[in-house]
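Note that this complex is displayed minus one protein chain, with the remaining chains in position.
Chains: A and B, in written order; residue numbering restarts at 1 for each.
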Amino acid sequence: MTDKTIIGTRKERVCTVENLGVAISGADLRLVEDISFEIGKGDYFALVGESGSGKSITCHTLMRLLPFKPEIEGRIVIDGADVWSLTPAQLRLFRRRSVGMVFQDPLAALNPVRTIGSQLLETLRLYYPGAGGDELRERAVKALRDVHIPQPEQRLAVYPHQLSGGLNQRVMIALALLGNPKLLIADEPTTALDMSVQAEVLDLIDELRRQADLSVLLVTHDLGIVGDRATHIAVMHKGHMVEQGPAAEVVAAPRADYSKELFAAAAVDWPDRGDTKPREKPLCLSFEGVSKTFYTSAQDRKADIGVPAARDMSFCVRQGEIVALIGESGSGKTTAAKMAMGLIAPDSGEVVLHPSPRNKAARLNVQMVFQHPRDSLDPLMSVGAQLHEVLYVHGWTNSGDRQTHIEKILADVGLGLHVLERRPTFLSGGEAQRVVIARALLLEPDMLIADEPLSAVDVRIQKHILECFQRLRERLDIAILLITHDLRVVFEIADQVVVLRHGEVVEDVPVALFTDGKRQPYTQMLIDAVPGKKSLADADRETQVVSL
Amino acid sequence: MMLFSRLFRAVVSLWLIVTLVFVALRATGDPILAIFNPDDTTQAAIDAYREQWGYTGTIFQQYLAYVVNVFRGDFGISTMSNRDAFAVVAERLPATLQLVGLSAVVMLVIGVPLGALAALNAGGRLDRLVMAGSTVGFAMPNFVLGLVLILVLSVTFHMLPSNGIGSWQHLVMPVLTIGLAKAAMYMRFVRSAVLDALKLQCVTSARARGLGEFQIFLAHVAPNALLPLVTITPLLVGAMVAAGSVVESVFGWPGVGRLIVDSVAQRDLAVLQVIIMMVAGLMIVTNLLVDLAYVRLDPRTAAAREH
Partner (left out) sequence: MSFAVAVRKQGKFVFDMPFVVQISLFFLIACLSLIIILPFLPLPNEGAVDLLARLQPPIGLGGGWGHVLGTDDLGRDILARLISSLRTSLALALGATIISAIIGTTIGILAAHFGGWVDQVVVAAVDAQASVPFIIISLTLTALFGNNLVLFIFILGLFGWERFARLSRAMTMASRGRGYVLAMNTLGFPWRRIYIRHVLPNIASTLLVTATINFPEVILLETSLSFLGLGIQPPMSSLGNMLGFGRSYLLTGWWIAVVPGLAIFLCTLSVSIIGDWARSAIGRS
C-alpha cells in the first residue's frame, strides 16, 4: 500500500501509520503486522477488535509505551514527528505536546498514594514552569471544571480511591488534555465502568473533541459504543487490520468475512412487540419477600449500617422458562444467585425450590454456571475425568453408563467428543463455558443458574453460548435464570425480564413488553443506554435494525 | 480512635506475653527453685523470697503478684551473677543497640541502592549480579562469615581484634557480619518492591504525560514501593535480634544476645524472663509503629477504617 490516494486531503493529517509491525525483541512472536491507517484533524477513529487482536498494543506503540523491548517495522508519524526516531528528550516533549492517553482502569492509572490535586499540579508544572502555586491551582480547578467535575476546588485534596470510577476517568481525561494535544488515545476507557456511566464519559470525549477539533483514537472491543459516534472504523483481528473506512460504510456494508461475523454477532435484536403468552408452566424457583443485608463487622451489625443486598425481593422462574435477572454492579444479583443455590440464607422471606417428579433431592435440582469457566474447572484434570467424577460421586459405578450419558449431554450442548481428553487450560473460552454447562447438566437438574456467563467471552462466542442455552431449553425443557448486566443478551433469548436495583425488584415483565416505553424510569434509562438504539418508532416497524 | 484500638491491642499482646511467661515458668517446676539454687540459699531465705514474690497462696494470687512485680521491674536475681536480673540485662543493652543500629545502617546503605538499581536494570547484568550476590548472602550462615572474617582479618593479617568491645576496630567485623547478611536479604525485598511499583499503571500513565524519569521515580515509584518495605520492617527487626544472639557469641560482644545464650546454657530463668519480655515488647512496639506509619503512607487504609 505504497501509493495511496487519500480522499479528502484537505483535512490535516494528525496521525499516519504505515505498515506498522511490532514483535517482542528476542521472541519469535509478531504481535501486530502491516497496520496502516490515518487519522485526520477532528476525526473520531474507532479501533475495534476482540481480545488479543493487537489493538491495545497498537495504541501503546503510538506513544512508545510498550512494557517490553520491541522490534518495530514501518513508520508512525504523529503531529509531524516520526515517533520511533525521537530521542528521549524529544519523546518527552512529544508526549507533553502532541498526544494524550486515557487508560482502561482509571483507579489504577492514578497514583493511589497522592492526591488528585498533586498529580494535576505535577503535570501542570511541565507546561508553566515559572508559575506560582496559586496560579497552578487555578489552572487545575479549571481543568477539572472543563470535564464537568462538580466542586472542583474540593476535589483537589481528594485521593483517587475516594472518587467513583466515572469521576476518576474524567480526571484522567483532564490530565491527558492539559497540554492541548492534537490526538487523544483512549484505550478501552469505559470497559471498567458501569453502563450508565459509560455513556456520560463517551459523551464527554465527544464534546471535548468538538470544542477543540481534537482527533480521537478510541480502542474498544465493544462494538456497540462505536457506531453512534465514530467517523472512521478499523477492525483488527489477530494482529492484522482486516478492514477500515468511514464509519457509515463499514457498518452498513462490511467487506471482510471477519467483520461481517463480528457485526452480525453484535447486532441487537429488538424484541417483537407481540402478545404475551400467559405463564402457565409449574413453578421451579420462587423468591418470596426475600431480604438480606451484609454487615462488614459486628459493630456495624449492631448499628444497622449494612449493605442491603436484597430488599423484599419477589419473583419466580417457571419450568422451561429463560428468565433474565438484570442489574448493574451492586444490584444484588449475585447474592440472589447464591441464595437460589442455597449458599446463603436470607434474613427474611423464603427461597423455595419446587422439586419436579424426576428429581429426588431438591437441592441438586438447581445447578450453576459461573462467570469464568476455566476457573470453575480443576486445571489439572482432563475434562473427561472431571465429568466422570461427577457421576461417580453420585453413584454411577459403571463407566460405560457414565460415558454414554456424558456423550449425550455433550451433544446437547453442541460439543465434540474431542474435549474429553483436553485439560481446561487448552480449551477455548467458548468450549470451556460449554463444558461447564455440560457438567451442570449431568445430574439432570430442572434449572440452571448462569451468573454472567458471557462477560468473559468474546462477541462471536457469546452468540454460540446463547444458542446453546436456547437449544437446551428446547431439548430438555430446562429453566434458566440468566444473571447479567447486558441487555442485548436478554433480547436474544429471554422470556421474562427481572430488573434489580440496590436489592429491589424494579421490573418483572415478559420481554415483549420490555421495550414498550411504559417501564419504570430506571429501566428506561438502562434501555436507552444500550448503544446503537434508534428511536422506538423504528423498532415498531419490525425492521431488524443492524445497529452496533 | 483508631490509634486507641491499636494501642489497646498492643497492651493486650504485652499482657498476653507476661501471662505466657508465667505459665511457662510454672510448667517447668517450682520457679523459686529454678531461680535460686537450694544449695546456696538457706531454707529461711527461700521461704522469705517465696513470701516476697507471692509464690504462696492460690495460683491466681501468685499470678497477680507476678504481674505486679513485673511492672515494678522486679524479675528476681540472676543466678549467674547474683544481681538483680533486670539490671543485668539493662547494662548489656547499649552494646547490643550499638551493634544492631549500625548494622541496620549498613543494611540500608547497601541494600536500598543496590536493590533499586537492580530493579531499574531488570534482566540486565547488574540485576543478575545483585541477585547472585543476594542468593550467596542469604545462604551464608552468619557465624561462618564471622569466623572467616576473624580468620582473615584477625588471625592472618592482624588488622582487627577478634574479641570484645572498646574501639571502632572492635565494631567493624561484627557490624559487617550482620549488616552484609541483612543487606543481601533486604536487596531482594527492595528489588521486588521497586519492580512491582514500576509495573503499576500509574507509572505508565505518568510517562504518557511526558514526565521525566527521575520525577516519575520520586513521585510515583518510590512512594508505592515504600509500602511493602515498611510492612516487612518488623520481620527485619526480628531477624536482627536473632542474628545478634549468634554473632555476639562469635565475637565475644558483651551484649544482650550473648546474654541470651549464656542464660540458656546455664538456665538462668530470671534473666531469660527479662529478655523474653524485652524482645516481645520490642516486636509489639515495632508492629504498632509500622501500623501507624502505614496509615500515614497509604491513604487507602485510613479510608477502610472510616464507616
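Keep this in mind: a residue touches a chain if its C-beta (ideal position, glycine included) is under 8 Å from a C-beta of that chain, and two chains touch if they have at least 3 such contacts.
For clarity, every value in this text was computed on a predicted model and none was experimentally measured.
When you scan B:7, B:136 or B:218 for touch with the missing chain, the hit is B:136.
Across the entire complex, the residue among A:203, A:257 or A:378 in touch with the chain not shown is A:378. When you scan A:93, A:195 or A:443 for touch with the missing chain, the hit is A:443. The hidden chain makes contact, of the residues A:341, A:476 or A:509, with A:341.
Not every partner is drawn; the one left out touches subunit B at residues 24-25, 27-28, 135-136, 138-144, 147-148, 150-151, 155, 234-235, 238-239, 241-242, 245-246, 249-250, 260-261, 263-265, 267, 269, 272, 276, 279-280, 283, 287.
Interface with the hidden chain, as seen from subunit A, comprises residues 341, 343, 364, 367-368, 370, 372, 375-381, 389-390, 393-394, 425, 436, 439-440, 443.
Heads up, the rule we're going with is that only the chains that are shown with their structure count from here on.
Subunit B has its Cα centroid 50 Å from the Cα centroid of subunit A. By the touch rule above, subunit A contacts subunit B in their complex via residues 63, 65, 67, 92-97, 99-101, 103, 105, 108-114, 122-123, 126, 159, 161-162, 172, 175-176, 178-179, 296, 300, 305.
Touching subunit A in their complex are the following residues of subunit B: 199-202, 204-212, 215, 219-220, 223-224, 227, 297-300, 303, 307.
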